[in-house]
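With one protein chain removed, the remaining protein chains of the complex are shown where they sit.
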Amino acid sequence: MAYGRKVMEHFANPRNVGEMKDADGVGRFGNTVDGDEVVLYIKVKDDVISDISFQVFGCAAAIASTSMFTEMVKGKSLEAAIRLTKEDVSEALDGLPPGKIGCSVIAPDALRAAINDYLGRRGRGFITGDEIPPMRR
Amino acid sequence: MAYGRKVMEHFANPRNVGEMKDADGVGRFGNTVDGDEVVLYIKVKDDVISDISFQVFGCAAAIASTSMFTEMVKGKSLEAAIRLTKEDVSEALDGLPPGKIGCSVIAPDALRAAINDYLGRRGRGFITGDEIPPMRR
Amino acid sequence: MERTYFDNSATTRMDRRVMEEMLPYFDQRYGNASSMHSFGREAYDAIELARERTAKALGATTREVVFTSGGTESDNLAIQGAAFANIAKGRHIITTAFEHHAVLHTCHFMGSQGFRVTYLPVDGQGLVDPEDLKRAMTKETILVSVMAANNEVGTIQPIRELGAIAHEGGSLFHTDAVQSIAKLPVDIASDNIDLISISAHKFHGPKGVGALCVRKGVKLRPVVYGGGQERGLRSSTENVPGIVGLGKAIKIGVSEMEDSVARMVAIRDRLIDGTLSSLEGCFLNGHRTKRLCNNAHFRFDLVEGEALVLSLDMKGFATSTGSACSTRSAETSHVLKALGVRPEDSRGSLRLSLSKFNTMEEAERFLGAIGEIVARLRSMAPRAARSGGA
Partner (left out) sequence: MERTYFDNSATTRMDRRVMEEMLPYFDQRYGNASSMHSFGREAYDAIELARERTAKALGATTREVVFTSGGTESDNLAIQGAAFANIAKGRHIITTAFEHHAVLHTCHFMGSQGFRVTYLPVDGQGLVDPEDLKRAMTKETILVSVMAANNEVGTIQPIRELGAIAHEGGSLFHTDAVQSIAKLPVDIASDNIDLISISAHKFHGPKGVGALCVRKGVKLRPVVYGGGQERGLRSSTENVPGIVGLGKAIKIGVSEMEDSVARMVAIRDRLIDGTLSSLEGCFLNGHRTKRLCNNAHFRFDLVEGEALVLSLDMKGFATSTGSACSTRSAETSHVLKALGVRPEDSRGSLRLSLSKFNTMEEAERFLGAIGEIVARLRSMAPRAARSGGA
């Protein structure tokens, strides 16, 4: 049940919160009816995420994991960033309650949407879940 | 479950315990296999119980109720004594646990046996349960 | 950091007087109440005193009181017990859609055991309509179970009226009074109650002990079997200190009820009025007056409940989203659903529940803090949620 220290720290002081007016890509995932919702804003330079910010409606796990995720992907190539899984985020937070990982760690999904938005604006092909190799660090 | 003060007092200091060598009547009731057993000894003068003593194998309720019963019948006419019920004994002891009255207050039964023994020795008719009027004091 | 405890529907702080009464039974009068010796008699006497106190508080006789391990076991013993014991009379049970899980999940289980269960609706204010019960009654109905007061939204049900309807239809009537003891008066005879569940830790007694009052003549099948304690209805070595604590707590609770309730009502009303008037997009769930003296249940637009509770916790306020069960924030409260609250509107729930130990100062401190916390969370929300969530 209880959240670890790292989760609470990110919940109390989330990094990279806020709307980004001049984003290169915006991705939204989730819903506020019975789940959490995340919007991710990315700036991309040479296929590397140079800046990122987010907005979130959701529980502490959603807030903390999105905050942590933005820290993890910042500076990463799109290809590397897209490979980060929910479990990677959970691990980086020293673990989340089991039930929370599936429903609240949705930032990776939002990132995929944001990257597709970025690629789409540039007329490049979309990525789907299937194209991401099942490799973990 | 718990016994009252009066029961414990009679259990600790039972009155009229012991065999009576020159009894006019002796009555035994109960069994030691799965119940209590009481032997009552009476001396009778003009159909009045002039002396009484008892032996007992049984639980505290058997000991205390027999002790109390001997006190209650001493000096009573046979007819009055025979009318005392298990409930009378229990009341005189300020109550016994419900389950105990049926199985441990057997002194009244032993008295009937003792009186019959007394009557028999004198060639007088026996009394049975049915002959005792259903009257209470 | 100073901590303010506003989660008394989850559990309460034990009253010092209750603790003091319990302590000797841990390491001095530690006997087993079934033992014949003096240690046993001390334990037995202590339990019987607690039984008298409990009986008196509920308008029952001592023989009608069965001590259990808590509200959940009491509810299970009442429902499983009455249903299985009365199977020959019928197999229909009526309850409501917004009972505590201890009743609701037991009723689901009974459903799997060949019983038919009707779940009465509640209205938008969190009240059961006696007319609905009348309509639901059948010749097969053996048990009606309606809670005295709801644990999430705090609404108070017309128990006496519901009990009368159940009895008219020839059914037993059970009420889960776990939340209402020492807050609402109760008298099982005049309130038409056959079975009533209580739990000590909800009224400043110890956790892990409760009682079920079983009206004379009502037959139950036990849930656990063993040494035959509690007249065979609840076997196990009696929790003597716990039972002593329950007895003391209910005695204190009932005798000081009037004052305590008045205090709580004043604080509750300040919390409700203060929150509603100072914050936008904030609403009260449950009827405004037919609610427990200690319950304020809000809904906030654009705020997720768990995040709100944890934010409040970081500022020293212990509160809850509604009930102390689920770990999945996404799981919607069945109580709010029963009230007809839309899922998206039940996300931002906050329950403040008071006890006699709370003060008006704590309420003012809360009112001083809540605005900023809500604002911070709302500021993080994405635009669609921010505009469309209401």
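We call the chains A, B and C, going by the order they appear; numbering starts again at 1 in every chain.
In this section, contacts are C-beta pairs under 8 Å (C-beta built on N, C-alpha and C of every residue); 3 or more make two chains touch, one makes a residue touch a chain.
Source: prediction; values computed, not measured.
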item: Contacts of the hidden chain among displayed chains; value: A, B, C
item: Chain not shown: contacting residue from C:93, C:209 or C:264; value: C:209
item: Residue among C:124, C:170, C:226 or C:340 touching the omitted chain; value: C:226
item: Candidate in contact with the missing chain, chosen from C:49, C:184, C:318 or C:369; value: C:318
item: Residue of B:4, B:75, B:99 or B:120 touching the missing chain in the full complex; value: B:99
item: Residues of subunit B in contact with the chain not shown; value: 1, 3, 8, 11-12, 14, 17, 19, 28, 32-39, 55-63, 97, 99-100, 103-104
item: Residues belonging to subunit A that touch the chain removed from view; value: 1-2
item: Positions on subunit C contacted by the hidden chain, ascending; value: 3, 5, 7, 10-16, 19, 23, 26-27, 30-32, 34-40, 69-73, 75-76, 100-102, 105-106, 108-109, 199, 201, 206-209, 223-228, 235-242, 306, 309-310, 312-313, 317-321, 323-326
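Criterion: only the chains that are shown with their structure count from here on.
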item: Distance between the centres, which are taken as Cα means, of subunit C and subunit B, whole angstrom; value: 55
item: Where subunit A and subunit B are represented by their mean Cα positions, the distance between them in whole Å; value: 90
item: Chain centre separation (subunit A, subunit C; CA means) in Å; value: 40
item: Junction residues of subunit A - those touching two or more other chains; value: none
item: Per-residue overlap in subunit C, given as positions that touch at least 2 other chains; value: none
